[in-house]
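Missing here is one protein chain; the remaining ones are kept as they sit in the complex.
Presenting chain A:
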Amino acid sequence: MNLDLDDDQRNLLGAVRTALLAVSPAGSGWAVLRQAGVTATLADGGLVEWCLALEELGASCHDITTVRAAFAFLDAHPGEKLPDVVPSAQPATPTTDRDLLLCAAYGVGLGRECLEVAQDRAADRVITGRRQIEYQGTSHRLAESALDLALARIAVWHAAWYEDRGRPAGHAAPAAAAASVAAALTCAHTLVQAFGAAGTSDPDVVRRYRGAYALTELCGSPRSLWQAAGERWLAAAPAST
């Protein structure tokens, strides 16, 4: 039991990161991945690989339309090694489990980027003679957010891993999406707070903050996603009467 990536997955991540270095501020990360041939490699991968790539997209280009582009690409390539699409039994959201997991992976990337930017800022800025990060009010909020994010990533990876093996847990995708959207929102708020007034003005911060809320439009609020997951779990729970 571990969270290690295998060599192919690490190579894929390397290729995605390298390709995404070329994204211009207004450009589409998805288009760049296509041009670099990474999407073709992805088409041979499983949902885990897609989630790894979507996390990088979330972290690097902040362009939520990327997620929709990924759905469209997958829909146009049926029969790849990806698992069958499982329509939501209780459609709390209009998306499939696969799409929910891609959104969730994107949200993890977005949250990761928020925290890294916030940490950089707090490490550089000096407030009343001390680096901001030395104040536990800032550092512990960063750490709390980082823990939420780590748990969200695990939920996404595990759900995708079971999907890839044809053994999906019915509630795992909405649960992972709930954890991810909640973590992305938490990280976005942490980012704005770490920047002070600049957080409500700096366009890069504001874009990320809005990006986190855009996730709720795409896949639902954390509360509704937990509820959807709960309903599915309850329907399948052996002890329920």
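Heads up, the rule we're going with is that contacts are C-beta pairs under 8 Å (C-beta built on N, C-alpha and C of every residue); 3 or more make two chains touch, one makes a residue touch a chain; residues count from 1.
In the analysis below, contacts and distances are computed from a predicted model.
Missing chain, UniProt protein name, picked from "Acetolactate synthase", "Acyl-CoA dehydrogenase", "Spermidine/putrescine transport system permease protein" or "Vanillate monooxygenase": "Acyl-CoA dehydrogenase". Taking the complete complex into account, A:157 is the one of A:30, A:50, A:106 or A:157 that touches the chain left out. Checked against the full complex, the one of A:105, A:146, A:188 or A:205 touching the unshown chain is A:146.
For chain A, the residues in touch with the chain missing from this view are 1-6, 9, 48, 112, 115-116, 119, 123, 133, 136, 138-140, 142-144, 146-147, 149-151, 153-155, 157-158, 161-162, 171, 175-176, 178-179, 223, 226-231, 233-234, 237, 239-241.
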